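Of the protein chains in this complex, all but one are displayed in their positions.
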Amino acid sequence: MPAEAESVTTPAADDAAAAGRSADTTPDADAPRSREGLRAIAGRWETLLVALFIVLLPIGQAISPEFLTSDSFTTGSLDFSEIALMALPLTLVVVAAEIDLSVASVLGLSSALMATLWNGGLPLELIMPLCIVAGGLCGAFNGLLVTRLGLPSLAVTIGTLALFRGLAFVVIGDDSVTDFPAVWTDRAFGNFAGTAVPNVIVLFAVLAVLFAVLLHFTPFGRSVFAIGANEEAAFYSGLRVKRIKLTLFVLSGAVAALAGVVISLRNSTAAANVGVGFELTVVTAVLLGGVSIFGGRGTIGGVILALLLLGGIQKALLLSESISSYWIQIVTGTLLVSSVLGPNLVRRVSDARRRHSTQPTQEVSP
Amino acid sequence: MSAVDATAADPTATGGEARRLTEWVFRVRELGIVGAFVLLMVFTAVMEPRFVNADSLRNLALNAAIFAILAAGQTLVIITRNVDLSVGSVLGLAAFMAGDLLSAHPGLAIPAVIVLGMALGAACGALNGVLVTFGQVPALVVTLGTLYAFRGVAFLWTDGRQVNAETLPDAFLNLGTGSILGVPTLAVIALVVVVVVGQALRDFRVGRELYAIGSNPEGARLAGVRSGRRVFWAFVASGALAGLAGVLFTARFGTVDATAGSGYELTVISATVVGGVAIFGGTGSVYGAALGALLLNTITSSLIVLKVDAFWQQAAIGALLLLAIAFDRLVGLRLDAALRRRSALRAG
Partner (left out) sequence: MIPFGSRARRHLLTTTIAAVAALAVAACGSTKNDSSSSSGSSQSSSTGASANAEAPIKKGLKVVSIPKQLGNPYEEFEHSGVQEAMKELGGSDRIQGSTDAGASSQVPIINSIVQQKPAAIVIAGNDPNAVAPALKQAAQRGIKVVAMDSDVAPDARSVFVNQVTTKLVGQNQVESIAKQIGNKGQIAILSATANATNQNAWIKVMKDTLKDPKYKDIKLVKVAYGDDDDQKSFQQMQGLIQAYPNLKGVISPTTVGVAAAARYLSKSPEKGKVKLTGLGFPNQMRKFVDDGTVDEFQLWVPKDVGYLAGQAAAALASGRITGKPGETFTAGRLGKYTIGPNSEIVLGPLTTFNKENIGKFDF
């Protein structure tokens, strides 16, 4: 069982998590069954997200005629770019039944390092890889505490959330650096070759493809799923669980540091207080994308769809002239909960229906 | 995984070696915090004697009081292997509601305001509880969502307004800044809350069931513990206490706006874990958590007084939390091994 703080689950849910039994609306089809074809596609989580996104489009347009414009895409995606970047490795982490709440603090530390090294006279071309390495080290710190000491990642990353953010302030204090060379800041908020797609989004797209391949098309990715579904079984079947988990945390830290570099250049401001609170949005995107908090299930595609959905909702609300910005928070929170509640309820209903039709003796009631 | 696994076969059993051993561990853990606290006080006092004068101590107690109350509620939830991230937002809601009400109706009886605040908190907690137990959504997800949602509601409600100390009745503000026999009223209230909740957890069957649910959910269910109901009420209690903390927040600071309590949840969880409540569930006590809150707040104040760069504060708290969970893990492993040896001896 994943070593996390979990909710009180009944044995039915426990079994489902452990055995990876899929219900109608989970994105996992590890039991190829009679429900192939159209029904399977219709029942998938990603389909729901696509449907929600399609529903969002006219609603957004009704809120503001500026919604369905390339401008909205450009600025809206830029606003979300760092969240999007960090969501990619976090997907793998959560699939492995762990969590990393320290990503925003690594982002801040990376920004603070950028500022300090820049003040120290180092060229940007050297600073950027250094920051990414530093992020990887932070991730390794998390990973070692989780794998070597066996500490729960929730508690560890709550601690490193404070620790890394604190270190960011120790490094640069209250200072900020705002005079990065224009050639880089222009690249950071500029668009790709005259299109409406920002450079940063192209970067995201490249990374998204890489992570998708890593998770869905390589043995490494399969191991991640296996670990998340049943860590003990994975261990006994020969997978190097500790090494894999450590790698995931290192990736998470490195990409968070990259996001820190990107946001500092994009806003021409490197400081220690950059990105405070981002981790919640990143986790929301991952969970909304259909990645199970228990591990063993999830897709990069789903997370990308969730990012689109969240970004679109935020953009629509920002463009609205009458809806208060406060609703963004309420909507995000509700979406987050619904993303897990929904499938649970659906599964309970279908379980109940099945029970009534077949009358088995051993279905446990919720 | 937790130290109480071996007793889970009969989670409500009293007596026995295992129970005595774990009780002993509780004690040691709590003493450890007290020890760390005393060390810190002594060290700071040596460097800056004004740190231990009456006024300073009074302020220490005041600062920690609200967090101690929040930590008490959080303990109930974490013991059952859940977590409540929404306490900061609930505090904010209750704080503003209390201030708003009293500003508009200064004649309202203070106990009534407190009850209303707790009721609001309890309602929020009930929502969390229903989603976790009936909806079977993990507590992390639920309370993350309600953290957002409740804060958004607070913003909508306040609509840019702010409650000012000016418009609050003096009697109410005295609750937050006054003293009873030289001890700050808030600290007394916090102490009473901690003792009531702590003893309830220790002496009543309900308390033992909460521990059982956290240390071995399956075993608890098999032993007939109504897990869903207990966890639901744990969340309601956490919410109610957060509501109480909110009302007291307003009494203390007088000025409240929509951002009251933002970010408190991480401090509270850190305090609770540092205080010996394992994030795995199943172990820990309210007293430990309250001591953890006191320790964390003292560190903050002590760093300011020692003129240590304020920036080290956050890093220090993070490091402390990591140390605490590492230490707990080591202790937990040792205890596990010890219990296993004993039951093996007994069996063999």
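In this document, chain identifiers A and B correspond to the written order of the chains, with residue numbering beginning at 1 in each.
Here is the rule we go by: a residue touches a chain if its C-beta (ideal position, glycine included) is under 8 Å from a C-beta of that chain, and two chains touch if they have at least 3 such contacts.
The shown structure was predicted, so the numbers you read here are calculated from the model rather than taken from an experiment.
Touch with the chain that is not drawn comes from one residue among A:141, A:225 or A:249, which is A:225. One of A:50, A:170 or A:214 touches the chain omitted from the figure, and that residue is A:50.
Considering the whole complex, the residue from B:111, B:160 or B:224 that touches the absent chain is B:160.
In the complete assembly, the contact with the undisplayed chain comes from B:253, out of B:134, B:253, B:312 or B:327.
Mapped onto subunit B, the interface with the missing chain covers residues 48, 50-51, 55-56, 59, 63, 155, 158, 160-162, 164-166, 177, 253-260, 300-301, 304-307, 310.
Where subunit A meets the missing chain, the touching residues are 20, 29-30, 32, 36, 40-41, 44, 46-47, 49-50, 53-54, 57, 64, 66, 68-76, 78-79, 173-174, 176, 178, 182, 185-187, 189-191, 194-197, 205, 212, 216-217, 222, 225-226, 229, 263, 267-269, 271, 273-274, 276-277, 299-302, 304-305, 308, 314-315, 318-319, 321, 325-326, 329.
The criterion applied here is as follows: only the chains that are shown with their structure count from here on.
Averaged Cα coordinates give subunit A a centre that lies 29 Å from the centre of subunit B.
Here subunit B touches subunit A in the complex through residues 1, 78, 80-83, 131-142, 144-153, 155-156, 213, 217-218, 221, 227-228, 231, 266, 269-270, 273, 279-281, 309, 311-319, 321-322, 325-326, 329, going by the rule given at the top. Residues 3-11, 13-14, 99, 145, 149-152, 154-156, 158-167, 169-170, 173, 272, 280, 283-284, 287, 293-294, 324, 326-337, 339-341, 344-345, 366 of subunit A are the ones touching subunit B in the complex.
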